[in-house]
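One protein chain omitted, others in place.
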Amino acid sequence: METLVFFGLAVPILVLAVVVVTTPHILRAVVSLFLALVGVAGLFFLMRAPILGVMQLMIYAGGVVVLFAFAVMLVRRVTGEFVRQQTGLAGPALVVGLLFFVVLMGIGSGYLAGLEDEAAAAGSVHPVSRDLAERLVLTDVPEEIDPVEDFSPVMIRDYVIPFEIASILLLVAMIGAVLVGHPLEQKHPGGEIEPEEPAEEGEGA
Amino acid sequence: MSLNDIFPETVPTGYYLVFAALLFCIGLFGLVSRRNAIGMLLSIELMMNAVNVNLAAFSRSGLEVGQIQGQLLVVFTVTVAVAEAAVGLAIIVAMFKLRKTVNADELNLLRG
Partner (left out) sequence: MVYLIPEFLLVLVGAVGLVIAFAPSRPRLRAYSLVGGLTCFGGAVVAGYLAYLATTDLGAELAATAPGYLTTTLALDPFSRVFAVLSLIVCGLTFLLSKEYLETRMQDHQPELLAVIAFAAAGMSFLGSARELITIWFSIELLSVCGYVLAAFTKDDERSAEAALKYFILGTASSAFMLFGLSYVYGMTGRLDLVGIMEATAGDGIGVLLPTAAVLMLVGFGFKVAMVPFHMWCPDVYEGAPTPVTAFLSVGPKLAALAALARVFSTAFPHEVARVAWEGVLFWGALITMTLGNVVAIKQSNIKRMLAYSSIAHAGYMLVAVLVTLRSDLALSALAIYAFAYVFMNLGAFAVVTSFSNRTGSDALHSYNGLARRSPYLAWAWAFFALTLVGLPPTAGFLGKAYIIMAAWDAGATWNSPMFWLLVVLVLNSAISLAYYMGVAGRMFFKPPAHDDPVPVGGGVGTAIGLCLAGTLLMVLAAGPIIGAIQNGAVFALH
């Protein structure tokens, strides 16, 4: 049942992803990306990572895609015409993409096969590898871990320094987006922001 | 191989990994093939999402220690993706205002 849901989400996501990278209409690409991101959020819920699912919906699907939409609209206002997505180099790109996938899969499956051979030959493998092999095929999700409850202590206690770095990062991104995207005519810092800018401001939250 | 092997009760981690690898490679294809900076950025978002799926899947099936860390890393990844998108789109918009184009092969002021 769960696997059916997985396929029901994964296949549309991949189709939408292909649309994102091939469609000539940029707004269509943005909308497809939005739907694909919602689908990925569904996968997170399926993986019993509700926090990630909610974050994906709120920040990614809700924030980033809106940001993209704003950028497309802005660009359209500046150039006065609809932006068309051109695709050059499709052949080489296809080769690069496929090659990467084949190599990755080859290494991954070769790795698993190697583990089995080794286990057959020696009767035992390194514990970590065995763990990994089991984890790749078996799917027992330990129920005793509550992702929501266990999440915040780790984030705020053990990982407080990356957390603080995140705050600096978002601060810099906010300042940077405002300064760089600021209209040229306006010479004074700290002045009011043009009506079309607020999409770039919402990120500090 | 019966139907039950392909559609087990719970999703094997390997399925997620193959899915993520596919998504990453579609993004890579877009990154190489797109000439438009916004299109490139959209492709990069796909690649970042593939990474997130990978991390969440590994975190789900992880060891005791790994459980939360993987999810934590996803949270941080999303944060960074947002920050990067904000800065990147601002740069793209600024570029548009100056040059009326963001096609990568028309960016040729800087040459030796």
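First chain written, first letter: the chains are A and B, and each begins at residue 1.
Simple rule for what comes next: a contact is a pair of C-beta atoms (placed from the backbone, for glycine too) under 8 Å apart; a residue touches a chain by one contact, two chains touch by 3 or more.
The model shown is predicted, which means the values in this text are computed figures rather than measured ones.
Asker: Footprint of the hidden chain on chain A, which residues?
Answerer: 104, 107-108, 110-111, 114-115, 118, 125-132, 157-162, 165-166, 168-169, 171-173, 175-176, 179-180, 182, 184, 187-190
Asker: Spell out, residue by residue, where the missing chain touches chain B.
Answerer: Residues 17, 24, 27, 31, 37, 40-41, 44, 47-48, 50-51, 54-55, 57-59, 62-63, 65-66, 69-70, 72-73, 76-77, 80, 83-84, 87-88, 90-92, 94-95, 98-99, 102, 104, 107, 109-110, 112 of chain B touch the chain absent from view.
Convention: only the chains that are shown with their structure count from here on.
Asker: Distance between chain A and chain B based on Cα centroids, please, to the nearest Å.
Answerer: 5
Asker: So in the complex, the part of chain B that touches chain A is made up of which residues?
Answerer: For chain B paired with chain A, touching residues are 6-19, 21-36, 38-39, 41-43, 45-46, 49, 52-53, 56-57, 59-63, 67-69, 71-72, 74-76, 78-87, 89-94, 96-97, 100, 102-103, 105.
Asker: Sort out for me which residues of chain A touch chain B in the complex.
Answerer: 1-4, 6-7, 10, 13-14, 17-18, 20-22, 26, 29-30, 33, 36-37, 40, 43-44, 46-49, 51-52, 55-56, 59-60, 63-64, 67-68, 70-72, 74-75, 78-79, 83, 85-90, 92-94, 96-98, 100-101, 104-105, 108, 131, 135-142, 145, 147, 150-151, 154-155, 159, 162, 166, 169-170, 172-174, 176-178, 180-181, 184, 200, 203
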